[in-house]
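With one protein chain withheld, the remaining protein chains of the complex are depicted in position.
Coming up: chain A.
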Amino acid sequence: MDFLTLRGIHHTYFTKTSAVTALNDISLDVQEGEFVSFLGPSGCGKTTLLSIIAGLLDPTYGQVKLEGKSVKEAADKTGYMLQQDYLFPWKTIEENILLGLKVSKTLDDTKKKEVLSLLRQMGLENVESLYPKQLSGGMRQRVALVRTLATEPKLLMLDEPFSALDYQTKLKLEDLVSNTFKTFGKTAILVTHDIGEAIAMSDRIFLFSPSPGRLHKTFTIPEELRNLTPFNARNHSLYNELFKKIWKELESIEPEEN
């Protein structure tokens, strides 16, 4: 059975003056343990689709099922990291990462220890009692990741988690995230603008085209690249080949630009 299934997802945003169709007839499946990317130009509905999968938004039509259940019922199985870190500035790092457990009333001493040790695994030492504004962008992004992982979701959704970071930090975090997810056997959906990032991190790439957002093409990443860390994958010859292929495809769907 498929882990996550989307059938005929269609979404229109209504405002007083307009009706914007953000998504048109999206159907796709994701297997358990798979890492997939949503790639596409700005405004093609990637964030909208994630919000629908996370159960934050009801699609105008269509169905999302996680392990056969509607995503509203399976809310405790999904974790969603928003486009910016949105750490609560009035809470310490410790309070921030324990927020999910506190809200779901499953916070106890063992859980707390686990989450704090996860923070250390992410390379963040002695930051528990600091406030978010005392950390750098890359550190905050890692804290946000720990906060999302803390409730042990089976499906993780990351909305452009690295887009605001400098190149070096981004490469390091890609390896860290990829490693962490592989060890914990998580299923993940990554939203990105960056072709290279999508290739380096995923098992499959869903390419979306804009206005209205449609699923344009699916790329399966070859075994050789999948087994490499994102950093090493970027240096493989297959990477460049695939990059060019996806680049061409992206050009073909947005000819009006340039």
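Basically, contacts are C-beta pairs under 8 Å (C-beta built on N, C-alpha and C of every residue); 3 or more make two chains touch, one makes a residue touch a chain; residues count from 1.
Here, contacts and distances are computed from a predicted model.
Of "ABC transporter permease", "Transposase", "Amidohydrolase 3 domain-containing protein" or "SoxAX cytochrome complex subunit A", only "ABC transporter permease" is the UniProt protein name of the chain excluded from the display.
For the chain left out of this panel, the touching residue among A:Gly45, A:Gly79, A:Gly138 or A:Pro161 is A:Gly79.
Residue-wise, the contact with the chain that is not shown comes from A:Leu56, picked out of A:Leu56, A:Leu116, A:Ala164 or A:Leu228. Contact residues of chain A toward the unshown chain are 54, 56, 75-76, 78-80, 82, 84, 86, 88-91, 99-100, 102-104, 131, 133, 151.
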